[in-house]
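What you see is the complex with one protein chain gone and the rest in place.
Order of writing sets the labels: A, B and C. Residues in every chain begin at 1.
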Amino acid sequence: MDELFQHFLNAIILGGTYALLGIGLTLIFGIMRVVNFTHGELYAFGAYCMYALVMIFHVNFFLALALAMAMGILMGAALEMLLLNRLRGADIDTTMLVMIGAWIVMQNMEQFIWSGVALSINSPFPANPLVLGPLSVSWNRVYVFIIALALIGATYYLVNRTRLGKAMRATFQDRDTAALMGIRIDRIHTATFALGSGLAAAAGALLGPVFVVTPTMGDLAASKAFAIVILGGLGNITGATLGGFILAFVEELGAGYISSGYRDAMGFLLIILILLMRPTGLFAQKERIG
Amino acid sequence: MSRYFGWLLVAFLASVPLWMHDFYFLHVLITTGIFIIAAMSLNLLLGYTGQLSLGHVAFFGIGAYTSALVSLGFQIHVLPDFTIGLAPKPAWFAMLAAVAVAGLTGYAIGKLSFRVRGAYFVIVSISFAEVVRLVAVNWVELTQGPMALNNIPVLRLGAGPLELSFLRKPEFYLLVLAVAVVCYVVIARLVNSRAGRAMIALRENESLATSVGIDVTHYLVLATVVSAAIAGVAGALYAHYIRIVDPDIFLFIYTVTMVIMVITGGKGTLAGPIVGGALFGFVPEILRAMEIEPELQWVVYGVLMILVVYFLPRGIVPAIGGYFSGQKSGGTAEAATTAAEPVQK
Amino acid sequence: MRKLPGLMATAVFLTGFVVTGAYAQETIKIGVTQPLTGAFAASGNYVAQGAKIAEEEINQAGGVLGKKIQLITEDNKSNPTEAVSTVEKLITKDKVPVLIGAWSSTLTLAVMPKLEEYKVPMIVETSSSGKITTSGNPYIFRISPTSAMEAKAFQPLVKKMGIKKASFLYTNNDFGIGSANEYSNMLKTNGATVGVMETMDPKATDFSAQLAKIKASGSDTLFVTTAVEQLTLILKQAKEQQVKVRIISCGGSNSPDQLIEQAGDAANGSYHTAFFPPWFPEVTKNPEVSKRYMAEWKKRGHNVGGLTEGFRGFDGVYVAVAGIKAAGKAEPEAIRAALWGVTVKGIYGDIHFNKEGPAGKESGQNVPVVYLVTITNGKVVKTSF
Partner (left out) sequence: MSASAETILSIEHVAVHFGGLVAVSDMTFDVKRGEVVGLIGPNGAGKTTAFNVITGFQRQTSGEVLYRSHRLTGMKPHEIARLGLVRTFQRTSVFKERSVFENVLTGLHCSGRSNLWDTLLRSRREKSSEHELADAANEILRFIGLERRAGEAAGILPYGEQRLIGVALALAVKPTMLLLDEPVSGMNQAETARFVKLLEKISASGVTILLVEHDMPMVMQVCNRIVVLNYGRIIAEGAPAEIQSNPEVIRAYLGQGKKRA
């Protein structure tokens, strides 16, 4: 019984970070129709920024998080303006190829600069976990969970309550009309990509201290993010949030009671099942055909 | 016109072992050739039906595993006390089995995944490949998991004195070339036929295609089957050349390689995958020869990808004159002059 | 028009080779294939660095057969196909008479058919899968121990440490699975019971599910087989989830120094098998060699955490050179024959090869010493019972 509760607790904690990984990607896809293969590298970028700030420049741990996220935003904006802006209107596989190229470049630059050796970031949290009866969870994880939820909330607010958000949603609904309404589509794209990148970098900066920082750390994060996005329906923030938690539960319980070897397969199996039953993802509003 | 160029090129390539005795060079040609075959199969889906499959390596891998398992034999427990097994079969038979199994998988996947399109299809295909990889990793009894299937037999044809063994590079190189030519012809005939027109039609305008009575799903599945079967051949060649198969054969980077080859060469053109394949087959070798930092070799590789997309968005072949493309309107000229009665009467 | 690109590529390609071809002929080349990029990059680079040290030592000492040696190191990108390509290149382009490689068992298995095809011997410096020496490839000479040897060496400790029920957590690759199987069998034959056997993806970073299961299994000991990155995380997360078991890491590529630095507190009380204990080189069979290697490693400012990997490359080069010397000429077949005779005073101990695998096609297998160390309050100490 305790094991089951521990699994639940783990899943909830993990779900928060998965959701954070997911929304950035889904935002970019929904609004820009770009399958962002650099998502995982921006996650790694955030983690390396965190490492540099905390371990080399001894910046305050919490300040460093904010800075890392800011750098992620700048990085994202730069990528968008450098690579994607001139590719608008190109078909999905062209942009995808460019993003794959960028992914290869970024990952190997990371290894070139930092070498393949794993780095770890000290966190100010007590090493002893928070104990709840038979259950326990590290303070660092709790902190990550809370910040993740906060960031997700902030994103919701930004998308649903602000003028920028309104413009984003308009672009998402119908870019042509949006353009007619005088929305600067390219600005929206840059903003969207920057925001998505910032969220990915934040996730990296949050999880860097929990895990270790390596050049290939982005790959797994990216594959999870893709799973989450498709679970929730492409471009659906609520879906991605729920998708994050669902994936966490499926993995945790799947690994716990079916086979840990298939832990990382669970998400993909789920995707295939869901797409066969509901092609637009779990929470996507039905689309019109013809 | 282009046809003669084609046969000239084949003749030239076939002559390579005669004057090129550098085995490493042949090795590069062989591996490149295998990937060109895979890229041609991907091009059928991506280029002609317009469906981007980022799980294509799964068909390649399934071909490789099938060929390896059939030629090595296996024994698995279906139920605790019930096992099914297969005695080792000759390599050529194994390769045919690989084509069949890959084709069947293609059929199943096509039937299932073409309920979705575009980006959804892309991600379904990735997921599919990932699941197949994890099965290969975890179903140790069948696949040996990460311990890999090794000592895969060499392909041998005939027997006794006239036995032809494909252990040495020149023979294997010619085998790959032959297979490549066959696959090329198959694809060329397909895309220039009624079925091919249907595929291109659904790429260009799906609802218009259905409005003239084309069963879109049927042709998507057909394309997937043929594509998967050809990818399976490539995988089988790989298995009997490298002679070890492990779950790494499902690495995403292999799919990426195929996609790059197709798009840089020019998707939807017959020559595209060959040109793109030749280019990206050699790039890593050239970089290797330049002896720059391994990481930087990758960086250059990635930058090259991006540049190609920018400067040759439609690919190299269309850029150097689209008249090798499979959708050339060759038939038009002479056909248009042949007179006949109007149908509508 | 259509064959033009191909031809151009060919041309560039050939010129590319002129570059590599333009080497001084008065050196004896030794091929090294290691994962310098990709998943195993960290370890692969350490091995390559260790090999470089040996190369320069040997050349300062006048080389071998009156010639200097020259390492040609290729990146196999942690990928079997690439591994095969590197070996093809090293053998057919650079004409190396002997190879060192290819780190992981999968990579080594991938290149083995090529060794037979071209009849060139290879010193295997890291791979642990039994399959490598038992599948009948007479060109394989392994200086690293197999999982089986490691488990065997551990045998006496089962009782001493009082292991009653042990669980396993290992990467689902050849390295992890091989090790877990050998250890679990060994434990069963020594009266211990096996709890749960949990696997993980080599890239995974979150083991909460597996750990919760292990905790529930009520084992007293947890054997972990993976690379140092995941080991760090497992130690941390085990502490977080209060999995109170004795953690023993197997496979000898676990760099306790890095664990102390990165897992900190959580590393205390964990045990680790090691094939070279740089914390007390005096216990190794040839302390002077170990110390010399360590001094040079530190002098070059290489990461101290890499000492336990780098020595593999170091020994590999010395063995290859010993083979060349004994053969009296830099020819593959001669070296292969000669390797059976050599004994090298290395860090792995006194390296020599026993026959393993099917009669007539035996591979060479060295029997190194295996050490067990433990971390107590931030220090690595010898385990004494």
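In this section, contacts are C-beta pairs under 8 Å (C-beta built on N, C-alpha and C of every residue); 3 or more make two chains touch, one makes a residue touch a chain.
Computed from a predicted model, the values in this text were never measured in an experiment.
One chain is left out of this view; which of B:9, B:36, B:64 or B:190 touches it in the full complex?
B:190
Tell me which of B:109, B:200 or B:220 is the one touching the absent chain.
B:200
On subunit B, what residues meet the omitted chain?
Counting over the whole complex, subunit B touches the hidden chain at residues 186, 189-190, 193-195, 197-198, 200-201, 204-205, 207-216, 222, 327, 329, 331-333, 335-336, 338-345.
Just so it is clear, only the chains that are shown with their structure count from here on.
Suppose each chain is reduced to the average of its Cα coordinates; what separation in Å results between subunit A and subunit B?
Measuring from centre to centre gives 33 Å for this pair.
Whole-Å distance, subunit A centre to subunit C centre, using C-alpha means?
That gives a centre separation of 35 Å.
Mark out which residues of subunit B touch at least two other chains, giving numbers and ranges.
Each of 137-138, 295, 298 in subunit B touches at least two other chains.
Among the residues of subunit C, pick out those that touch two or more other chains and give their numbers.
37, 172, 199
Which positions of subunit C touch subunit A when the two form their complex?
Contact set of subunit C toward subunit A: 37-39, 41-42, 44-45, 172, 198-201, 203-206, 208-210, 212-213, 215-216, 228-229, 232-233, 236-237, 239-242, 258, 261-266, 303, 305-306.
Within their complex, state which residues of subunit B touch subunit C.
2, 5-6, 8-9, 12, 22-25, 27-28, 31, 137-138, 140, 145-148, 150-151, 167, 238, 242-244, 246, 248-249, 251, 253, 271, 274-275, 278-279, 281-282, 285-286, 288-291, 294-295, 297-298, 316, 320-321, 324
Which positions of subunit A touch subunit B when the two form their complex?
That would be residues 29, 33, 35, 83, 86-87, 90, 92-94, 96-98, 100-105, 107-109, 111-112, 223, 226-227, 229-230, 234, 259, 261-262, 264-265, 268-269, 271-272, 275-276, 279-281, 290 of subunit A.
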